[in-house]
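Complex shown without one protein chain; remaining protein chains in place.
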Amino acid sequence: MITLEKVRQRAESDAKTYGYHLNPDPKFLMDLLEGLKMNEERYGYPSCPCRLASGKIEFDRDITCPCDYRDPDVEEHGACYCALYVRKDLFEGKTAIQPVPERRPQEKQARAYRIVAETAAEKPSGTTAVVPKEPLEIKLRLWYCKQCGYVCYREEPPYVCPICKAKREMFAEIKHA
Amino acid sequence: MITLEKVRQRAESDAKTYGYHLNPDPKFLMDLLEGLKMNEERYGYPSCPCRLASGKIEFDRDITCPCDYRDPDVEEHGACYCALYVRKDLFEGKTAIQPVPERRPQEKQARAYRIVAETAAEKPSGTTAVVPKEPLEIKLRLWYCKQCGYVCYREEPPYVCPICKAKREMFAEIKHA
Partner (left out) sequence: MITLEKVRQRAESDAKTYGYHLNPDPKFLMDLLEGLKMNEERYGYPSCPCRLASGKIEFDRDITCPCDYRDPDVEEHGACYCALYVRKDLFEGKTAIQPVPERRPQEKQARAYRIVAETAAEKPSGTTAVVPKEPLEIKLRLWYCKQCGYVCYREEPPYVCPICKAKREMFAEIKHA
């Protein structure tokens, strides 16, 4: 069972690992955690409460919390897109929390909309599907962190290595493992 | 050298990462940590102090602390099989610590007994070994977490992704890396 306590604990623990803080506004924070809980119940994974999920993990992977964009967003703007994770100075109120522009590529956003539309169209309704089906292929590859050797299997490497915190530029593809 | 302090620190650090606590009873906790230390000295890895180890890491991997079963056990019962790791409400005494049923498959328990018996039989004693040798094959496979891309090489995926804390169901096999 997914409890709010568990969702909060997971976010707190992850924040600590990266040196972030959770949003200091208790009501705002609770709403985000509720959103994460709802998404996890609905989809099986905690997709971002501030974005449209396709319901297919392959396409929502980059917006599953903590999303791929959190680390560069906290670095550049002091907060992630949702403002669930914030930098210390924003947590302490020294810097105001500002709206964070969407870093997720337009192409991926559009893809989510298409899939949601397609899924709706697939439901038996007696009418013909109006959304043309297009292959939505995802090419997963093996990446490794040149600094610590961490290996992951993704479309693109993470912005920050979860082990040694090296930047994305330190990742390279494993060609012949 | 393996010190009790080191064993405790490792357990505490791991508990924090997953949002757990160590057993609140200092004497009980110390006994468990002593058991872990003894096992690590004997086998080279800290196998569960409450279970029979075979002495071969391939077969004890799932019961090496933190064992594979800890995460679902803490979730369902509030404590791991040994009660080394407990949930916050049990740590705070709000919920009583209850015996936790053994989640390790019977087949794996039986295997450990067979190996221990075989090993004993192999010792030169002038008598013939009484335990029939059977191949104990283990098939390791490459798994990845569909949420964060974490890669591991195991018989089965972990119950919880050590990086993003996704559930076992989010793991899939890497077929053609």
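In this document, chain identifiers A and B correspond to the written order of the chains, with residue numbering beginning at 1 in each.
By definition in this document, a contact is a pair of C-beta atoms (placed from the backbone, for glycine too) under 8 Å apart; a residue touches a chain by one contact, two chains touch by 3 or more.
Please read all numbers here as calculations on a predicted model, not as lab measurements.
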| item | value |
| --- | --- |
| Selected residue (touches chain absent from view) among A:Met30, A:Ala120, A:Ile138 or A:Cys164 | A:Cys164 |
| Contact footprint on chain B, counting only the chain that is left out | 5-6, 9-10, 12-14, 16-17, 44-45, 57-58, 61, 64, 66, 140, 142-143, 151-154, 158, 162, 174, 177 |
| Touch residues of chain A, complete complex, unshown partner | 16-19, 75, 88, 144, 146-151, 163-167, 169-170, 174, 177 |
